[in-house]
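Every protein chain of the complex appears in place save one, which is left out.
And then subunit A:
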Amino acid sequence: MTASSLRLRAGLVSIVLLAAFLGIWHLATRSAAPVATMSPEYAKLMGLTATQGKSAMPGPLDVGAKLWEHLKRPFYDNGPNDKGLGIQLAYSIARVGTGYLLAVLVAIPLGFLIGMSPLLSKALDPFIQVLKPISPLAWMPLALYTIKDSSISAIFVIFICSIWPMLLNTVFGVASVRKEWINVARTLEVGTIRRAFTVILPAAAPTILTGMRISIGIAWLVIVAAEMLVGGTGIGYFVWNEWNNLSITNVIIAILLIGIVGMLLDQILARFTRMVTFPE
């Protein structure tokens, strides 16, 4: 069996599974026979759920039609409560990007320092151990109170949740660079700065990138919850707003898009990881 035939068969199974899922979903939510006879005026008020026995849960066709509508006009802006999905996603991605980049800027240099200094490593360990398991949303009230800006508070929450995996992986990666590579640099009288960039950074890069990949996943998980809290804009706010509108169709569409964007972010980091990974 060649690899390509395996991939082909796996793809086929995936399509079959998707079709089965959509089929069951469609059957489960389709309209049944009219449940009761009533005057047309009353029926109009009650809607299809009461008159046709239609499930309140939208079927795949409803979701598809609505999704197509969204895809045709991703960037419309009809005021605070009615913006295109593209705009909402762009807000979320921008928040995640800002908070995440700030975390990269802090975690990697700090991780380098901690990894290279056993003293700092021991001294900071209790703080990291206590701060790491705190749910990022627990910081939200404190952030809102001190920063006094909901949008920046959301960015702060992303920052604080994505810093830990990166920091810990950088520390671990830097501290576990093989002694022999360090010795090579030492026998060549390579200075500390040059050693950090030519030996430690490339040696620790795969571990650091793995931490960054974990972080972006967590950041994308957290942004939805954070935006539900702070409101205003973003895909998390959109989900909550559509729940308040009782538009399950839109909620399902948002869930789908959150998944796809999360996957793309992960794939981007996976590609970077592959770029810095070296075979031994």
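Assume a contact is a pair of C-beta atoms (placed from the backbone, for glycine too) under 8 Å apart; a residue touches a chain by one contact, two chains touch by 3 or more; residues count from 1.
One rule holds for everything that comes next: contacts and distances are computed from a predicted model.
Asker: Name the omitted chain as UniProt records it, choosing among "ABC transporter ATP-binding protein", "Outer membrane protein beta-barrel domain-containing protein", "Carbon-phosphorus lyase complex subunit PhnI" or "Hydrogenase small subunit".
Answerer: "ABC transporter ATP-binding protein"
Asker: Thinking of the whole complex, not just what is shown, which of A:Arg30, A:Arg186 or A:Arg274 touches the missing chain?
Answerer: Reading the full complex, the residue touching the unseen chain is A:Arg186.
Asker: Just checking the interface: what residues of subunit A touch the absent partner chain?
Answerer: Touch with the absent chain occurs at residues 178, 180-181, 183-184, 186-190, 198-199, 202-203, 276, 278-280.
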